[in-house]
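Here is the structure we will look at, set down as structure tokens.
For this depiction, one protein chain was excluded, whereas all remaining protein chains were kept in their positions.
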Amino acid sequence: MAASLWFRGAAFSRRYWSRRLQPPATNLAAVCSRSMASKTPVGFIGLGNMGNPMAKNLTKHGYPLIIYDVFPDACKEFQDLGEQVVSSPADVAERADRIITMLPTSINAVEAYTGTNGILKKVKKGSLLIDSSTIDPAVSKELAKEVEKMGAVFMDAPVSGGVGAARSGNLTFMVGGVEDEFAAAQELLGCMGSNVVYCGAVGTGQAAKICNNMLLAISMIGTAEAMNLGIRLGLDPKLLAKILNMSSGRCWSSDTYNPVPGVMDGVPSANNYQGGFGTTLMAKDLGLAQDSATSTKSPILLGSLAHQIYRMMCAKGYSKKDFSSVFQFLREEETF
Amino acid sequence: MAASLWFRGAAFSRRYWSRRLQPPATNLAAVCSRSMASKTPVGFIGLGNMGNPMAKNLTKHGYPLIIYDVFPDACKEFQDLGEQVVSSPADVAERADRIITMLPTSINAVEAYTGTNGILKKVKKGSLLIDSSTIDPAVSKELAKEVEKMGAVFMDAPVSGGVGAARSGNLTFMVGGVEDEFAAAQELLGCMGSNVVYCGAVGTGQAAKICNNMLLAISMIGTAEAMNLGIRLGLDPKLLAKILNMSSGRCWSSDTYNPVPGVMDGVPSANNYQGGFGTTLMAKDLGLAQDSATSTKSPILLGSLAHQIYRMMCAKGYSKKDFSSVFQFLREEETF
Amino acid sequence: MAASLWFRGAAFSRRYWSRRLQPPATNLAAVCSRSMASKTPVGFIGLGNMGNPMAKNLTKHGYPLIIYDVFPDACKEFQDLGEQVVSSPADVAERADRIITMLPTSINAVEAYTGTNGILKKVKKGSLLIDSSTIDPAVSKELAKEVEKMGAVFMDAPVSGGVGAARSGNLTFMVGGVEDEFAAAQELLGCMGSNVVYCGAVGTGQAAKICNNMLLAISMIGTAEAMNLGIRLGLDPKLLAKILNMSSGRCWSSDTYNPVPGVMDGVPSANNYQGGFGTTLMAKDLGLAQDSATSTKSPILLGSLAHQIYRMMCAKGYSKKDFSSVFQFLREEETF
Partner (left out) sequence: MAASLWFRGAAFSRRYWSRRLQPPATNLAAVCSRSMASKTPVGFIGLGNMGNPMAKNLTKHGYPLIIYDVFPDACKEFQDLGEQVVSSPADVAERADRIITMLPTSINAVEAYTGTNGILKKVKKGSLLIDSSTIDPAVSKELAKEVEKMGAVFMDAPVSGGVGAARSGNLTFMVGGVEDEFAAAQELLGCMGSNVVYCGAVGTGQAAKICNNMLLAISMIGTAEAMNLGIRLGLDPKLLAKILNMSSGRCWSSDTYNPVPGVMDGVPSANNYQGGFGTTLMAKDLGLAQDSATSTKSPILLGSLAHQIYRMMCAKGYSKKDFSSVFQFLREEETF
């Protein structure tokens, strides 16, 4: 019996879910029993670069935390602040009926929810589980299904904005899940972000993020190509940026985050591409877009090539630079 | 005999000019003798879809016209309005010392300037010749050189904006040429456009336009891919557009000219992709970008693929549709 | 406990296996108890277009069959021939200790092995399970691991060659698995194919097939592009093919399976692209290549674009044509 359970995974769930367009109805009776009004403890799993400042913003809003991270050191700071540190996701679930997870990959998320000591081992009926990791939407859907079986509620709520936005509480959350639960999610997410957007059924939060980041990668590379070509044709970079920004070539990458050093202040291109959104992270998100496109048979000609370009950049020493360093990558002159 | 001099084309001039980075100094003495203050006749060559409304806007501002078009019918309307129609570009040059040319391709422009009965046959010293055609910047540079030999001034001033903007006098002109002459060009171009932008030496007007349109093509295809992927992943198109437009995926193609039917009003996607900027024209501009990139050895990975995509669309029945129809092109479902 | 088993799947196994480079040791004691010398019954699961002629070749070599297919009709022909038809993969495993599976997708394979009535429910210790489906190598590895837990042996052995080669017993098998078991696999596979190639550890059979087909797709599209460009530049197609084939452009797609009608006889291009290897199947294999490349972070710039091209062709009416019809797809002329 267990064996048959085993081999479903991303590939399977994609196909499975594409046939079941309707998300499963939530067990509302169970849901209603969850504490919401008062500031009862909130679970937080994953205290990395992003999770750390996010969790702190929750404490600033008065929420006691029950925390867990696979690296005990990541919890120490919170322990010193008086928050409760436990030794597994299951233990978090035993003590909190609202839990936020912020993990680096699909596999970490799956482990945190369904592992030997995962959340699902001790989750209470009616709990609200919000996953802010950026993962394959097909995995989000599958997690939601398992959570639902336990009588709890799952929402995917990936974020846009980096460490700076996490610190200042200005993240954007893209939220997928049962609409009736959105207000409950918003109560917590609003402490960490300035925009909390409802996107639709479970998985659509991930979908929105993936689509945005794919388009971002495409327009960033496009901006880099156009700026580089223009410069080689004799145009002044600042003037070219100004022209693009008043014309139909305008995009966020040209008017807010221009990749050419000297064109704008306060962006990574003005600081040797330090900080910002790393090339490795962009390559990861494009990999998710690629997976989603393959499974839904959606042609993404430019998205696919953008993925390969960021993949190459990771192998050519750009992995830790901001993703706008694609300008530098393309700019190198031919030498003989 | 001289005419044949003229047809040096792109391949040659690219290499030639890449060795001569400095544009030739203009003969200022000659230039100063040109009439500028009063509304003396202005020559206009090329009265097509764009040239016709542009020329009309000049007459509205009180400029008498000396006009020529290879298709006599294109001139009839102006003749009826009392404008002077002549039988060759040379004849235009004999009667006007400010001339605007608006032609479909590099070869037409070369013919108009350097053909057997071309402008250069009778151009007066000090004349101002403004070419608003969209052509290879290398050809613009070469034309400028020949014009300069005759003691006249050449500027490239391609336009952005379609027939509607031409009619309402709201075109954007991107102008390349000697800066001292920009004011003189602006006097005329300002009658036909609401933006007249100085871009630098001769050829940079073309360069700016080519770079803008390449980035436009890339972000349009990117928007179409992202919207299509999002829809297949279960997102509502309007909501997805809204999310992109408040995020880093924002671009002119997503927020002003969205390619998905039903998302915006008053754009070609709301009207079965009628009107707007045709796929064939975009393919042409991308061909110019490709030529410029090849000759300057600039990598344009996405630009090059965008070129191929619009090339294919032209062959699949999309040639007359607006270039945002790439969404429709990508959207078609697999059938078995 | 069961829950934690659940969510592993393709995404998980990729990462998991990349850390465990050594395949698990096989339980040799168990293996030795399997019957090999005499022609005991062989199980066959999946009697589709390919499985049907493959199974028949086994009977021609004197092997009695125990067969199963989800579509009972597919078994009827064999029943009439006196072969034993059973009602589930588990029932096959109960009656045969050598089983061949030939299924269309990863999910079908997973179901056949690990489903409620899957092979693993009743597999005998020491059985040899050979999967000839073309699936994600990461799934093959995971199946192998589960099979091993039951004390049996799993090998992946995808085929190259179409229905014709299946009928004539001329398939090529690319086999991954424990080398000690290769001879046992060869005994059966040699009845159905003329080439049985040992590729290495489990999953390498799939890897070899995927790599071959990706290169095939790339050179086919490349051949189509080169032939089309040459024809438009004035070359005679037969002459161009001859030149390529005596030069460094030579490839299987140019010299054995030329995509241009009129160049060769007896190939799909000579028959309106009927028969051969369908565009849909190529798109599927390229999807597997894409998945494998993403998970191993291998840049496949051309492979990725080839995937998108076949994806588009599927949506433009080419899904049932041979994959060499990409020539026709590219050839269409621009019309105005």
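Lettered A, B and C in written order, each chain numbered from 1.
Following the convention adopted for this analysis, a residue touches a chain if its C-beta (ideal position, glycine included) is under 8 Å from a C-beta of that chain, and two chains touch if they have at least 3 such contacts.
Treat the numbers as computed from the prediction; the structure is a model and nothing was measured.
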Chains shown that the absent chain touches, full complex: A, B, C
Candidate in contact with the missing chain, chosen from C:A74, C:V178, C:A208 or C:L281: C:A208
Per the touch definition above, residue among C:P104, C:G222 or C:G275 touching the missing chain: C:G222
Contact with the hidden chain (one of C:A55, C:V123, C:M155 or C:C199): C:C199
Sole contact to the chain not displayed, among C:N52, C:Q84, C:S160 or C:S319: C:S160
For chain B, the residues touching the chain missing from this view: 1, 4-5, 7-13, 15-16, 105-107, 110, 136, 139, 287, 290-291, 294, 297, 299-301, 304-305, 307-308, 311-312, 314-315
Residues of chain C (touch criterion as defined above) contacting the omitted chain: 21, 137, 160, 172, 174, 195, 197, 199-201, 203-204, 207-208, 210-216, 218-219, 221-223, 225-230, 232-236, 239-240, 243-244, 246-254, 256-257, 289, 292-293, 296-303, 305-306, 309, 330, 334
For chain A, residues in touch with the removed chain: 280, 305, 311-312, 314-317, 319-320, 330, 332-336
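Here is the rule we use: only the chains that are shown with their structure count from here on.
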Chain separated most widely from chain A, comparing mean CA positions: B
Interchain centroid distance [CA atoms averaged], chain B/chain C, Å: 52
Chain A and chain C: spacing of chain centres that average the CA atoms, whole Å: 36
Multi-chain contact sites of chain C, meaning residues that touch two or more partners: 305, 311-312, 314-315
